[in-house]
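Before any comments, here is the structure.
Complex shown without one protein chain; remaining protein chains in place.
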Amino acid sequence: MLGASGYAGRELCALILRHPSLSLAFATANEQRGSTVRIAGHNVTFVAPDDAVVGDTELVFSALPHGASREWVGRVRDSGVRAVDLSADLRPGNGCEGIAYGLTELNRSLVTGAQLVSNPGCYPTSILMPLAPLVERELVAPGASIIANSASGVTGAGNSPKREMLFGEVTEDYRAYGIGNTHRHLKEMRAIFDTWTLDADLVFTPHLLPVARGILSTITVPLSRPLGDVLSPWRDAYANEPFVEVSSETPALKDVVNRNVVRISAVPLAGVRTPTVLVTAAIDNLLKGAAGQAVQNANLMLGLDETAGLPL
Amino acid sequence: MLGASGYAGRELCALILRHPSLSLAFATANEQRGSTVRIAGHNVTFVAPDDAVVGDTELVFSALPHGASREWVGRVRDSGVRAVDLSADLRPGNGCEGIAYGLTELNRSLVTGAQLVSNPGCYPTSILMPLAPLVERELVAPGASIIANSASGVTGAGNSPKREMLFGEVTEDYRAYGIGNTHRHLKEMRAIFDTWTLDADLVFTPHLLPVARGILSTITVPLSRPLGDVLSPWRDAYANEPFVEVSSETPALKDVVNRNVVRISAVPLAGVRTPTVLVTAAIDNLLKGAAGQAVQNANLMLGLDETAGLPL
Amino acid sequence: MLGASGYAGRELCALILRHPSLSLAFATANEQRGSTVRIAGHNVTFVAPDDAVVGDTELVFSALPHGASREWVGRVRDSGVRAVDLSADLRPGNGCEGIAYGLTELNRSLVTGAQLVSNPGCYPTSILMPLAPLVERELVAPGASIIANSASGVTGAGNSPKREMLFGEVTEDYRAYGIGNTHRHLKEMRAIFDTWTLDADLVFTPHLLPVARGILSTITVPLSRPLGDVLSPWRDAYANEPFVEVSSETPALKDVVNRNVVRISAVPLAGVRTPTVLVTAAIDNLLKGAAGQAVQNANLMLGLDETAGLPL
Partner (left out) sequence: MLGASGYAGRELCALILRHPSLSLAFATANEQRGSTVRIAGHNVTFVAPDDAVVGDTELVFSALPHGASREWVGRVRDSGVRAVDLSADLRPGNGCEGIAYGLTELNRSLVTGAQLVSNPGCYPTSILMPLAPLVERELVAPGASIIANSASGVTGAGNSPKREMLFGEVTEDYRAYGIGNTHRHLKEMRAIFDTWTLDADLVFTPHLLPVARGILSTITVPLSRPLGDVLSPWRDAYANEPFVEVSSETPALKDVVNRNVVRISAVPLAGVRTPTVLVTAAIDNLLKGAAGQAVQNANLMLGLDETAGLPL
């Protein structure tokens, strides 16, 4: 895999090393090239990107930084090798349309036949997965304003040393960032809204949590009509999905950390004049929000069992 | 003071002990009666509520549990002593209208002359303070849905031993609670909306943070007209307020913890069809959200400098 | 299993549920009887202890509280069923000698044939495992004072609600407890010193860490002679042990959490007149320090592969 030294990269290495049908051909890193780290009980030595022998592999994962991935993944594709790109470079809304978007449960047939899959962002996974069943059932009020407040653990920001990510800065703190609808992931979600022909505004405000991993998204959705059984859209849509859990209990990070699942709950809002549903969804940002979903996609692309090598 | 053994009670004891013009006549506790604790460099011995000699004091603070305060505070009032009640019992929306509501900056003249003040809830302080300048200026769109997502440190839940508040449960976790507009503080905020004759719905979702103290509220407010200088409503309304900070930088818990301030920022939302402002406000839940604001109110009631004994 | 509702009990339930050869016959709880919890993807309903049908099982685990276990385990034994007791009741030094002590790597043959095994305490596991190779090789200076400083995560204190274990109390704090050689685990370690006929004093000071799980013990041991290759005693003694890792790098909690291993390192001390070695050892207190080692022992007692069902 390309770009293995970050948090998502290492998590992906671990999944590959534990996978019953995959093996790790190489792991590249730029700054940390040459160093050996212990991942999932194995010694992994990072090689320089130019020393990676892409052609000998069946599939390449790229967890290269945003901006650096596009070129590499293009090269991989040209050599006829399958690829899953975890960067933002090829996601919808980033000027590279026509590439399969790997929100697995929603795009399974597209992913299965794809040579190249763009893996979704962590926040979009936690927001689009709970929204899709409402959209499919035309339950979102036309012209609605969907308000998504999300909070993420620090591994979402990567492991490059930055002062504001030091333990002494983050402990006992909490703050919003990317405010005013300026976060990179908005483009991605709006592009998906377009493919859904969803007539709705989206307000998205991410926050930084003093935890290592996990995302919780709290979303208000004005409805076109009240829901009888409030959980039925999700119970119906995701009835047979091994990696989606629908529950009457509000999900917590503890329910999903170290697991490749999205956990969804919903309640109707009391005391408001428009019927509105409050949806909460939780994922592990490094698994269902990154490396886990990447393996889920790769399993489909390679004709393997979709759940192979993934922690439930 | 009555009910001194909880987190807010101890914080209030500390403020009284450090206050240049106040002294602590007694501190009651039920379960912990008789025990001596170290607060702000002094040994404080909790006495049983019945051993408190209320009549000898100029003002009584009550941080008794919700439900237990009403009776005690009634007795204090009947004896002609001033009182500040930190419980929810006498707050607007709780069946006890006509009592001065101690959101100090907004009700200063009422508080100054009051014999009894009901101290606001921590969440309402963090939401009503940033909303008031918009309401006064008729900037909230008629019929708007105001969405407030708040996150609080654990001291907001008090220091009674509960399994779900153990360190092993809370660390590395994050969750919503009181979902679907069911939290006790909604009544209080809606009652204030009524006094404001504000025609708007309120959606309020609190979350539990793995930090000791601090609240951040992230609020979207649809506007009746776009704002030119987005911060001007707050800069104008709170220009001379020592305990309100308006900033172009999004507030973090670190900016306000251990200080009796509310810190407010706002940005216009890009990419939405209705002009909407995203407001963020942070407080220390034990100070501006409880004990600090109580002392601010007491200072006014006793004719002292409003800032006396309060940490800026 | 008996006493399944605590942290160690739940961890043990999870291990049993994931174990390839074991199945969970029942899980008792006293206060939480009747409640259903989600463990390792299964719904587990706690039954009252008296509703447990011990006789139908091959082996009973008891994670009952200290003091309550002795009677239950006696009853289990009398019925001819094998038992592993995780409480302190039957450990060496507690007035119940002659029962197999389940420090697995050191007592494998004894454990294998035992009907009843007393599972070691978490701190003793983290201290005796690194000491044993020095004792076997007669490397401890006669009359030496062995100083063990240990620090443990909060799950070591169980999940009963106690004020001093609330998140608001433990976060950003650190303290020693059981000081002056008064901790319950000392008896256990000294009894083992006696079986080793080790002529040495032991000073043991535990500390409470603001983390959920993990123990690190830092131990100074005066030696009878300098060591050439400082790691050789451990490399030799534990060469073929799947659950012991010897490393030249100082172990951190991160290296062992969620794994059933003890990780050991050692360095000679510079600038002291007696040759002395500084040994550091880390375990997950709920796995190698409790539930993991219990399963390791049960595997031996039942003739299974010792590593079955245990996370490496």
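Letters A, B and C mark the chains in the order given here, with residues in each chain numbered from 1 onward.
Just so it is clear, contacts are C-beta pairs under 8 Å (C-beta built on N, C-alpha and C of every residue); 3 or more make two chains touch, one makes a residue touch a chain.
Being a predicted model, the structure only gives us computed values, none of them experimental.
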The one residue from A:Asn107, A:Thr155 or A:Gln293 touching the chain left out of view is A:Thr155
The listed residue (C:Leu227, C:Leu269 or C:Ala308) that touches the chain absent from the view is C:Leu269
Per the whole complex, from C:Gly214, C:Pro233, C:Gly289 or C:Gly309 the residue touching the absent chain is C:Gly214
Those residues of chain B that touch the unshown chain are 41, 171-172, 312
Listed in rising order, the chain A residues that touch the chain left out are 7, 153-155, 159-163, 165-172, 210-213
Chain C residues touching the chain left out here are 143, 145, 147, 149, 151, 153, 169, 171-177, 179-182, 186, 190, 201-203, 205, 207, 209-214, 216, 218, 220, 222, 250-254, 257, 267-274, 276, 278, 280
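Going forward, only the chains that are shown with their structure count from here on.
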Reported most central chain by Cα centroids is A
Chain B and chain C have mean C-alpha positions lying a whole-number Å distance apart equal to 46
Between chain A and chain B, the Cα-mean centres are separated in Å by 37
Distance in whole angstrom between the CA centres of chain A and chain C is 38
Each of the following residues of chain A touches two or more other chains, namely 171-172
